[in-house]
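Take a look at the structure set out below.
One protein chain is absent from this view; the other protein chains keep their places.
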Amino acid sequence: MLVMAVYVVLANQLFSPESFFYVSSYSVNLLGKYLCYALLALALDLVWGYCGILSLGHGAFFALGGYAMGMYLMRQIGDRGVYGNPDLPDFMVFLNWESLPWFWVGSDSFFWVIAMVILAPGILAYVFGAMAFRSRVSGVYLSIMTQAMTYALMLAFFRNEMGFGGNNGMTDFKDILGFSLQSDTTRLVLFIITVCVLAAAYYVCDRIVSSKAGKVITAIRDAENRVRFVGYNSASYKVFLFTFSAVLAGIAGALYVPQVGIINPGEFSPINSIEIVIWVAIGGRGTLYGAIIGAIVVSFAKTRLTGIMPEAWLFALGGLFVLVTLLLPKGLVGLIDHRFPVKRKVNKQESAS
Amino acid sequence: MFKPVLALFFVIIHLSIFQPAYAQDVVFDDIVKALPKASFRTLPATLDKAATLDDERVATLFARLLEGDVYFHPKNQQVMYVTKIQGERVWIDTLTEQNIAQPSGVRLRKVRVNNRVRSHIRQLLAQRNLSHRDVTVRLQASQSLLADVDSISTKVISSRLEQEKNADIIDVLTTITALKQLQNDDETAQLGALETLRGSLYPEVRVALLSLQRNSEVTDTVKANVDAALAGIEAKRKWFGWAETAFFGISMGSVLLLAAIGLSITFGVMGVINMAHGEMIMLGAYTTYVIQQAFPNLIEYSLLMAVPAAFLVSGLMGVLIERSVIQFLKGRPLETLLATFGISLILQQLVRTVFSPLNRQVASPEWMSGSWQINPVFSVTFNRLYIIIFSLAVFFSLLLFLKKSSLGLHVRAVAQNRDMARALSVKSNWVDAATFGLGSGIAGVAGVVLSQLTNVGPNLGQAYIIDSFLVVVFGGVANLWGTLVSAMTLGVLNKFLEPVTGPVLATIIVLVGLVLFIQKRPMGLFPQKGRAE
Amino acid sequence: MKSALLTEKNPAPDTRHGMILYMENVSVSFDGFKALNDLNLYIKKGELRCLIGANGAGKTTLMDVITGKTRPDTGTVSYGQQINLLQHNEEQIARLGIGRKFQKPTVFEALSVKENLYLSLKMDKGIWTSLWHALSAEQRDDIDQILHTIGLLAMQHCQASELSHGQKQWLEIGMLLAAKPQLLLVDEPVAGMTVSEAERTAELLTSLAGEHSVVVVEHDMGFVRSIARTVTVLHQGSVLAEGTMDAIQSHPEVKKVYLGEEGHD
Amino acid sequence: EEDTIKVGVLHSLTGTMAISETTLKDTVLMMVEEQNKQGGLLGKKLEAVVVDPASNWPLFAEKARELIVQEKVDVIFGGWTSVSRKSVLPVVEELNGLLFYPVQYEGEESSKNVFYTGAAPNQQAIPAVDYLMNDIGAERWVLLGTDYVYPRTTNKILEAYLKANGVSDEDIMIQYTPFGHSDWQNIVSDVKKFGSSGKKTAVVSTINGDANVPFYKELGNQGISAEDIPVVAFSVGEEELSGFDTAPLVGHLAAWNYFQSIYTDANNAFIDKWKAFIGDENRVTNDPMEATYIGFTMWAAAVEQTGSTDVNTVSDALIGMAVPNLTGGIAVMNPNHHLSKPVFIGEIQDDGQVEVVWETPGTVRGDAWSDFLPSSKNLMSDWTAPMLCGSYDVEAGTCTGSK
Partner (left out) sequence: MINVSQLNQRYGGSQILWDLNMDIAAGSRTCIMGRNGVGKTTLLKCLMGMLPAASGSITINQQDVTRASIESRANIGVGYVPQGRHIFGQLTVEENLKVSLNCKRQTSRSLPEDIFEYFPVLKEMLQRRGGDLSGGQQQQLAIARALVLNPNMLILDEPNEGIQPNIVQLIRDVLLRLNKEKGMTIVLVEQKLPFARAVGEQFYLMERGKVVSHGAMPELNDDLVKQYLSV
């Protein structure tokens, strides 16, 4: 369904600029950003909706993926930075760094970056998850620890000594793989890639949740202890899912950065992660497409409202959150299901966390 | 600090109004005449001259200058004091010290003083005040002389010492004498002085000793004695340094406690993931602001009024939220996160709309300001001290209330099994509303306290929400004692780390430590025990 | 990680001496209260053993110890001769072939009846297998067979949360059957069942014995009598008596602390 | 619709920065209203397009794009934090927009499409240190800041400057805190100890935003008065002070290019206009407002002068444009897109106003590239032909980076 809509957008891109169907590259850019959010929401829904792991730190994985990409884009600037230093990014030059710190090594290779986009969030999630799930941290304890994690990372990345540009983060990217980021074609291609990645991720997630492992995961959500007594190592299922989800989030971040042109520690802020949860909840937890719809609807509302009613949009957005919770316990997809009762497994006992 | 000084000058003003003019008037006149033309550089010299006069009006002039109350007429150069007496603006001529009419048609120019001039005046006043009849004024005067022992002669000090009864002042004065003696090149005098100064904690003493240590001209005996004295001082300083850090930690802990304690009820006991908790704190802080606006003359009592008021405001808001939203989310704890997040956005924006996005100014009452100087290197700020006491008081009254009232039991029963509790005749609706109100009300009270420490603005709540959740969870959800211990632990840990690592790293280390700690105790410091079912 | 993600080879218990479970000198205490007190218990291979004892005697705790939910303070628990159960955690113990039905029926509420059984099937439980697994015809038959046995064939697509208490009891028994464990620990299987349903359960459990070893905890004396060969009576955390049903019923101490009037009939 | 000139306003109205930025939005609205009363520009009315980037940096970029592409605004006034500017920068450069940035910042930037009307470090930090050193006689220095680029850069510059003036390492203490730091007990106590060595000590504060209130409160409570250890701040102005209980602050210092208390006719008129516009007698004015005022006035003059709103035309006309300051004297837009402005040091009064105690004799030319940083001491910026370069390396004779 979503993929369809996206195809339409693509086709329209090829229409004449003045035609009714024309979609400006501004909108394409915006849509690309929404789809990154959608991918992020999908990742969170996988762990929260299906496994009951309420991560309040998924923004961290997103940001890590983003930073990995940002580092690459930074290196792509080369000597076109303000100081014209061919090796060092500007912020290092003016803080008198002599040479690239070790963790920047390799950041000029695109393949290395792809690896980092996957490894950085993946390893963090694996280490964090392996520790937490094996020692059976769960429920709010886990949620708050993920929050502490992203909060700590935020503070760390704010520090200029970290070598990631401090508060200002990284901006002023010029090109990616030699293609100028300013050009509409590059943007369109990025958008198409985002669509494809999202579609692929959706497919994989769908396969996971409908596989036997998906059933185990759902069972873990509702009665983790019982799952153990049946012989499943619930911790490793959770670690797997958490890591996979983090990698998805990282990829979303990597796609996001070239499209918005900035990455900075603000992405680590706990509020951002809570927003992801909000998207999923608004859309409908425990349904993959719900998460996607939620992310797009909320982001779109934000874009429009901050433009239309700059001083009162928080009332509207806050009100939306309250109303959706009160009136649509299953989120927006509840509305859709209600209208078009599609054949779908009902997940009644969703209150378990 | 200079309150008593000031009070005295009011007395002087009144006394001097009817007094006949002195013979030296000419001189005082000259000084006053010089004021409009004086610059920051020339002013001190002029004032030095004034200080030598035996004229009561000099003291008034000095006090007024300190307050920044001295103006002059741009045309006729008349110098006058513009001040408020009992809320009324008055104009007083400097020479006659009589009230005059408000000069019309001109904007008065100010006799500007800067920090340097002010501290110069204070130094001059100190010398005058050494024989003041008020003990506190005398003590203060003598203490400010410590910073600049050269400005006073040994003779004056020793004659003062003969008359002085107060032990503290005697201590300061002997220290001053000893410091003066140290400057002698005479070995015996120096040794004698060192004897007196041993163990003294005044920073000036340490500075003097340090410079003596560097001085190559002193004899070896003196040097050895200086070393010993310094070592003793350093040891003491270190000890008090620890005490100070501990105090800082506890005080930070009590702020955390206060911020978190309401949440430990709404979230810990009731299970509502209350993202609007911070905004309840914020409402409490704004209540303080409103109270201060409503009763501008009662600033001293404003906090006492604000505590119940904030409890009511936030509490009622809590009840409202519970009745209008949360009650419909029973059994869906995760959804409360979404709804309360929405509410928190609305409340923030509401405050921005009503009170503007700017921070609001909340004054600190006099009794909350300043510090209790236990010794020259260790003092305890009053506001922190009261806050520690207050937060513990809130904590224990809450504990007692939950223990003694049936509400405590009912909340927990409802939280665990709503239907069953209702089947036992518990009015769950009422209990929910009351509990949420209670938790929110306490958050409001925390807001009153925070208004004394930090900004009162729309973002106030956001700044505390994460810490609050951390504290509650670290302590073990639904365990009030856990909240206490966890708040204190986090506070103290942070403050002991900070000097070593700097505040940024300290926070990061504490957070990482927390994440690791939870691995050892997956249910917080004080987990709920029992068969997991 | 590897062992968890990939297939794990589970050793079979060494039962050459005819015993499948050894519990020796096991003590468990909670906040100073001794739930199990120096308990010794041996279960033979293929045996059907009934465990009775007053409420709070420690029967459930005993099962907790065997299945790894509770760690004993002292004592040894071994599965066959060689496998020290105390070194394994819940999921490993389950994979070793010890299945358990809980006193309070616990099923996966969000899954359908059929899925509940599917998850319980005896097979590799690693995540890697789970991701790619599809039901074989054989497994399908197995599940149908079990659904039939537990009388939930008609409800197989219902969500487990919709079952009544008794139906959940049945489903849990079904899950136990699906896992094909060597040792079954069954905690109060007939609670909440009608007399005739209890009879069916009795039949089922007796038919399982022989090939499997079964430990049943039950308070329904009629039920116990109908299945029991050896009965062990627990009291205050240790074994009070052991023997045939008749012997137990006339045991004066047992009568006093447990049976009450029932001993007389 | 076609015959209005659109002015984009890109200031956060929600989120953490709303505290500061809302005022600037109102200032622009006031200026627009004012201009329209005088008949607008080029015979067209001005229309302000307000959007809310919500203190969210990527959103700044998105909104900037929206303003330029969708709303087709001719100029944008916006930004407060440097990171918001950095986020917007590529967008305005790509779409050839025009941005006026009205807040003091760390320098080290010069873009063809941005005009910087706030202070560069040499227009605030260096004069302040000069004052403390020469007039107050400070010998020991505490550089306190929030841990991010502006304080770090400023402190780097100051450190270099202090050392160049013979201050030794042990007489400099540097401490950074996280954003919104609220517990200053340790640090203030350390400052107190650092200051009790007998040498006159001063604190240079680049503490940002909300962290200031708890900082000054703690200073007051621990009994550090301005006479003992003066604190000079670069981010505390009248507006921030209106949210403080000023009692503990009296005598501490602030360094800016504008103070409300400065008595000139232009300033009095501006203050009156502002109070009337906002409908609140107690509202204050501050430096970034003046910077907005100057920026707006210059832009309007440039449009009027060239008869066009075309970015390139207007930009060219802006260079060399002179507009009277509110505090007297003339602000001039330099070829490096930074202003020449006077610098004032003031002492905070108990009514929340700041009394000037020192000022530079003339105006100071804003320096995009600091002379005290090794990386930028050879750089200069000049957006007039023939150089047309944001960072020109004088030694190498090449233009690096953005052109």
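Letters A, B, C and D mark the chains in the order given here, with residues in each chain numbered from 1 onward.
In the analysis below, a contact is a pair of C-beta atoms (placed from the backbone, for glycine too) under 8 Å apart; a residue touches a chain by one contact, two chains touch by 3 or more.
All values derive from a computational prediction rather than experimental measurement.
For the chain excluded from display, the touched partners among the shown chains of the whole complex are B, C.
From the set B:Thr42, B:Gln77, B:Gln98 or B:Ser406, the residue in touch with the chain omitted from the display is B:Ser406, counting the whole complex. The hidden chain makes contact, of the residues C:Gln167, C:Gln182 or C:Ser213, with C:Gln167. Considering the whole complex, the residue from B:His73, B:Arg422 or B:Arg521 that touches the absent chain is B:Arg422. Within chain C, the residues in touch with the undisplayed chain are 30, 33, 52-57, 60, 103-104, 151, 162-167, 169-170, 188, 191-197, 199-200, 219-221, 257-262. Residues of chain B in contact with the chain left out of this view: 406, 409-410, 412-413, 416-417, 419-428, 478, 528-531, 533.
The definition used in the following text is that only the chains that are shown with their structure count from here on.
Rounded to whole angstrom units, the spacing between the C-alpha centres of chain B and chain C is 65. Shown for chain D are the residues in touch with two or more other chains, namely 13-14, 147, 176, 178.
Chain A has residues 155, 158-159, 225, 311, 314, 350 in contact with two or more other chains. On the chain D side of its complex with chain A, the touching residues are 13-14, 50-54, 56-59, 61-63, 65-66, 69-70, 81-83, 86-87, 89-91, 94, 108-110, 147-149, 152-153, 156, 176, 178-179, 373-376, 379, 390-391, 393, 398, 400-402. By the touch rule above, chain D contacts chain B in their complex via residues 13-16, 18-19, 22-23, 135-136, 147, 175-178, 180-183, 185-187, 189-190, 196-198, 210, 213-214, 217-218, 220-223, 225-228, 230, 239-240, 242-248, 251, 263, 347, 349-350, 352, 355, 357. The touching residues of chain C, counted against chain A in their complex, run 1, 4-5, 67, 69, 89-91, 94-95, 100, 102, 106-111, 115, 118-120, 125-127, 130-133, 159, 161, 175, 179.
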